[in-house]
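Every protein chain of the complex appears in place save one, which is left out.
Take a look at subunit A:
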Amino acid sequence: MKIDHTVPMEYSTDENKMKILGFWIFLGAEIALFSTLFAVYFTLQSNTNVGPAAEDLFHLSPVMIETILLLSSSFTIGLGVHAMRLGLKKPMMTFFGITLALGAAFLGVEVYEFVTYVGEGATIQTSGFLSALFTLLGTHGLHVTFGLLWGGAILLQIKKRGFTPETANKSFIFSLYWHFLDVVWIFIFSFVYLKGLM
């Protein structure tokens, strides 16, 4: 296997380059997936039936907490990749660990929010608006949950094997995934929550 030392390790072999490009194409498909869910939400958002409307249901503070948690986790994983490029294993693992902890905290707040909604009688079956809302938020939350498992597995591999072209590549691709989830959240924050409260 030819290793190119002029580029960061995650790009250093042809296979690594292909994997990063392939992951970007996957992210393109994810954009299409979330677009369909946004389209459903925008279509159904005023079909509230007997349930609450967006402005009755949403509260600003949990949403701000979620946003700050996810933005911070995006920052720390960026620092993790930076540390990886400096070849610093321990700081990289610390930053990835903080990222996953922030992601778990985000999920905690989201679950708390869902429980609050259901407690107020706003379940996925109450109205078209709520079905679309829970589907959109749930798909994003599921991606974050999967990210926690994936990121945990990567941390174990880094711990065992250190930085190799393979593990560096996996870590970088995971960081792309995590930043992408942050971008999706920004759109949920803006066009679901803030627009709903406007």
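In this text, contacts are C-beta pairs under 8 Å (C-beta built on N, C-alpha and C of every residue); 3 or more make two chains touch, one makes a residue touch a chain; residues count from 1.
Rule of thumb we're sticking to: contacts and distances are computed from a predicted model.
The listed options are "Quinol oxidase subunit 4", "Energy-coupling factor transporter ATP-binding protein EcfA2", "NAD(P)/FAD-dependent oxidoreductase" or "Response regulator", and the UniProt record of the chain not shown names that protein "Quinol oxidase subunit 4". The chain omitted from view is touched by exactly one of A:T13, A:T48 or A:T67, namely A:T67. In the complete assembly, the contact with the undisplayed chain comes from A:A83, out of A:M9, A:L57, A:A83 or A:A168.
In the complete complex, the residue from A:S35, A:N49 or A:Q125 that touches the missing chain is A:S35. Residue-level contact of subunit A with the missing chain is found at 7, 11, 17, 20-21, 24-25, 27-29, 31-32, 34-36, 38-40, 42-43, 60, 64, 67-68, 71-72, 74-75, 77-79, 81-83, 86, 88, 91, 175-176, 179-180, 182-183, 186-187, 189-191, 194-195, 197-198.
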